[in-house]
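Following: one structure in structure tokens, then a few remarks.
Apart from one protein chain that is not included, each protein chain of the complex appears where it belongs.
So, chain A:
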Amino acid sequence: MYGFEAMSFNIHGGYLEAIVRGYRSGLLTAADYNNLCQCETLDDIKMHLSATEYGPYLQNEPSPLHTTTIVEKCTLKLVDEYKHMLTQATEPMSTFLEYCTYGHMIDNVVLIVTGTLHERDVQELLEKCHPLGMFDSIATLAVAQNMRELYRLVLVDTPLAPYFSECITSEDLDDMNIEIMRNTLYKAYLEDFYRFCQKLGGATAEIMSDLLAFEADRRAVNITINSIGTELTRDDRRKLYSNFGLLCPYGHEELALCEDLDQVRGVVEKYPPYQSIFSKLSYGESQMLDKAFYEEEVKRLCLSYEQQFHYAVFFAYIRLKEQEIRNLMWISECVAQNQKSRVHDSVVFIF
């Protein structure tokens, strides 16, 4: 199974795999993060970043630098790299690359829909969308007056169409809480992506299944914890869990019954790969859970680079870059708000 890829992968994918590995070596290292954490002002950060790959993007910014500008420019770099790879890709790699961004597309669609329902201006909404999730007909989303029209007119042409039809009928679309809609869509997207990877076969299928399973399990745990004490019923909760992953199906059954964090911890600790996450938290504390999940994710993403000739390196690169942008945002905000002591709380080193 593994042998055949070495022969044919490089025909179509060799150039891009080399490109993405080059990008990956340009990610900030622990030494860079240490330097950044020592900065006193945002200008220092700008100076340090100009020595890294972000140099050309931050050079032209005027001096009172804002944290949001830093984040914007870094995201811009990611978008440029992604577009470069996408234009060079052939099938099935191009489909794979597009799949990587459907998550952001879902976020953008949900944002525009809520904004339209509350009668905000379309242009403003478009500016607030994530650049990786833009597609051509996104502006027409604002035209629709209710969800049925929305689906009929617009969503049918987007790649997100099957997710809408799978999970919700048109009555549900009107009443449903936006968050539930977003999570249902995301669940459908994950399952679709999983199926696609399985179809691709080989190392891609194996590594991506692992990564996607982790993602699905993480979402299940987060949904459980965040819906404790809200009006989300257990059945609704169960509907939002994906149908693959380590925790499915027995873990999901138990998670649906959980009413507080310690029960969740009990359920998850039965699965050895996730034990290390919860061991970092003391009892009753949930603040560090997200950081623990991010660390675990970064570990797995880095491991995917150990193998060659598969597409998971692209997915991993996009995720690692997003984590890096998150780190930079955190460091800049800590420096700008004079909270240097908290800087190390949430920075996840990638190497």
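Methods note: contacts are C-beta pairs under 8 Å (C-beta built on N, C-alpha and C of every residue); 3 or more make two chains touch, one makes a residue touch a chain; residues count from 1.
We take it that contacts and distances are computed from a predicted model.
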**OP:** Given the choices "PITH domain-containing protein", "Transcription factor bHLH66-like", "Armadillo repeat containing 4" or "ATP synthase", state the protein name listed in UniProt for the chain not shown.
**Re:** "ATP synthase"
Original post:
Which one, A:21, A:66 or A:128, makes contact with the chain that was left out?
Top reply: A:128
**OP:** Would you mind spotting which of A:232, A:247 or A:318 touches the chain that isn't drawn?
**Re:** A:232
Original post:
Which listed residue, A:8, A:25 or A:339, touches the chain dropped from view?
Top reply: A:339
Original post:
Please identify, in ascending order, the residues of chain A that touch the omitted chain?
Top reply: 68, 71, 107, 110-111, 114-115, 118, 120, 125, 128, 130, 177-180, 182-183, 186, 218-219, 222-223, 225-227, 230-232, 240, 286-287, 289-290, 326, 329-330, 333-334, 337-339, 342, 346
